[in-house]
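Rest of the complex left out; these chains stay put.
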């Protein structure tokens, strides 16, 4: 298994000098990220960890939080309730689009885009925001195997500038997907996006999904195994937004990307992978991240449509 | 392995009395199909076959031909050429839509919808239509492991009524995706759609994809193993049109459906499944076919996102 | 001129028994309207008034307020400022659509749909909401030639249920069409929609536009004559939402409709017409109102594309 360490180190040095793109600017706090930061972590379902680069540096999860909160909502509300309010189809549109909701379904296409994720946040149980937030942090910490916390500055920055997300939330209320607690749903959503984790944490979280919901580090069942397939399926179909087809074709594993520059992927039954590097492309994906996954998938045969593993 | 035979017989009797929908009417010849016809076949990569119902009854392949012709074009023209002319993204639109081509990309979204498949047909090499057709029939016959032939009546019926497909072809020419041989491309496309096969044939064709391109019956390499992942990935992302997300979520295997009432699915490394029953729903999928795949996937754990097989 | 009185009385009795549709339900307070209410008023630029039915019964202006507030904003901010933020093209979409803003222009298509009208309200000058509201009420009262007031119950009802309008306002903020005073813009908009007027008032307001901005009753210049053409042109192109083309074809005069069941039209240089009857069709137009305008236009040759007047 030394091979994995060698492979990710090679890929890391291959793309260290790739200086395309720049950190997300639409949330001012994210624009402060250091474009040189670049970390890769792999965790197997047996619990082995392989890391290179800034593997301990924390960043906010942003949209990489969506699969985990979706799994949590499935456990709390059941499949039927969630399916009746949020679809499972890719949109062919950008991550923050509202066109498809307006044009066709009158509910979000899937839980991996903003409209779906805001709806999902509104379904988390709890008496009030602080109660809900405690429980959400608890679940994310269980995925990571250590206590995670919120970046208050990013949360504030996000909340202040989220005009489009506010528009989406009011439209969700209009279509009666969510109830009147619009601000609470948004605040929980901004909080979940602002959870801090390192690329090593994220690889543990990914490995937990690869391991039928059991954290390989702590051996705790974080998500009922019955719902792991739901989460992986949605990540696969919709996790990379309007380049999900491209990703399925070139990488071929369930994955999720966030505008902070994180991408994580799951090879079911085998391992979790996470990459962090803050410079993103026009679709919001980490540029180095895309490269790492393409190479890793090709070199190790990770695609679920390839039948031989290179590992 | 008796289990498979038992399972498909149970499912067959479960849905034999399901009389929803009716055969496709937009191609007059297809409307003559018998709604009572219902066959299921499974072939493993080891070459074992399990069948129930009218497993030998022939029907025209229609859109189930698309993955095979796509693989053939990949071998003939190479990945780069094909990728530059036909995308790999799901559309979120119906199988015969032209909106997304017009609105956004000026080329077809993927090879599993009509616009993409007509373009793919135009890329098949050959001096003339008859030459190309011979070669196409040769490849399809190799997939099936026996000589297949064209249903001339369906071909005529299709050709006469294909106003929308003609519109698509002229738009493809307008966007310079295809060259001036518009009628030749359409004729080849109508021919490939009119190839006759039984549900047992289709399970062999599916098993060939499951077996890295090697026909388990004849042991011939029909598609270079390097391209099998391309075909399976596109089937998975786009094979079930605008219900591809739903299919990924509930069934979870690469599959392709055709308006004649056929659906086939591939469990990579394990088996091919085919179902035929001509009554279709509003999206063009065999109604009994959808039910069979849902039950089979759940009962046997076929989904690539579930980690335990029930077989 | 007895002829006008006779014509509108004939039309009134022709459609008195037409009981299709029902009052708008999406604002609960509007649903209380009496479907039997039906009034028609015509005022010439010379100041003669012809009325029939419930001509004095008050209703809220709703979207019929949009042309007047647009004229007010033009006077306050100038043509260039307004044009840089709100377009002049019809949308081909419903009155409350946001698709076209999202898809194409990133600003409202025109001031006659909700997105444009909310933006226009945000441009009205004033130190605070109450200040702005006073000035708006002053202008509307000048148009009517008597003091108008707000229906507080409709305002409350509207404000409480306007989830889609809130979504629109946040999207306008996102695209930087409006500034941070989102709630103030919405409150002013809800207030202007809740101004009470009778069908006779509305015919005076219409006649003021027909009379180059001079109220024929009071002889006061309510809108600078230079801006009257702007308002009439926008009413003509966009006033009847996605049936503006149909209206231009069958009626052929600048007009504006509101979901309370009011429609008013302007025959430039000649007269203003207003109809009120609260039962509306699926596009939000008064059903009796449409009939009255079609007949009146045909019988009196009102269309600007017909060259002979029947009056």
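Just so it is clear, A, B and C label the chains in written order, and each chain counts residues from 1 on its own.
Operating definition for what follows: a contact is a pair of C-beta atoms (placed from the backbone, for glycine too) under 8 Å apart; a residue touches a chain by one contact, two chains touch by 3 or more.
Note that the structure is a prediction, hence the values are computed from the model and not measured.
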Homo-oligomer size of the whole complex, from 3 visible chains: 4
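Definition applied: only the chains that are shown with their structure count from here on.
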In graph terms, with chains as vertices and touches as edges, which category applies: line, ring, star, complete, or other? line
So how far apart, in whole Å, are subunit A and subunit B when each is placed at the average of its C-alpha atoms? 33
Any chance you could list the residues of subunit B touching two or more other chains? none
Give the list of subunit C residues in touch with subunit A in this complex. 97-99, 102-103, 163-164, 166-171, 173-174
Mind listing the subunit A positions that touch subunit B in their complex? 87-93, 100, 109-110, 212, 228-230, 232-234, 236-238, 242-246, 248-249, 252, 254, 268-269, 303-307
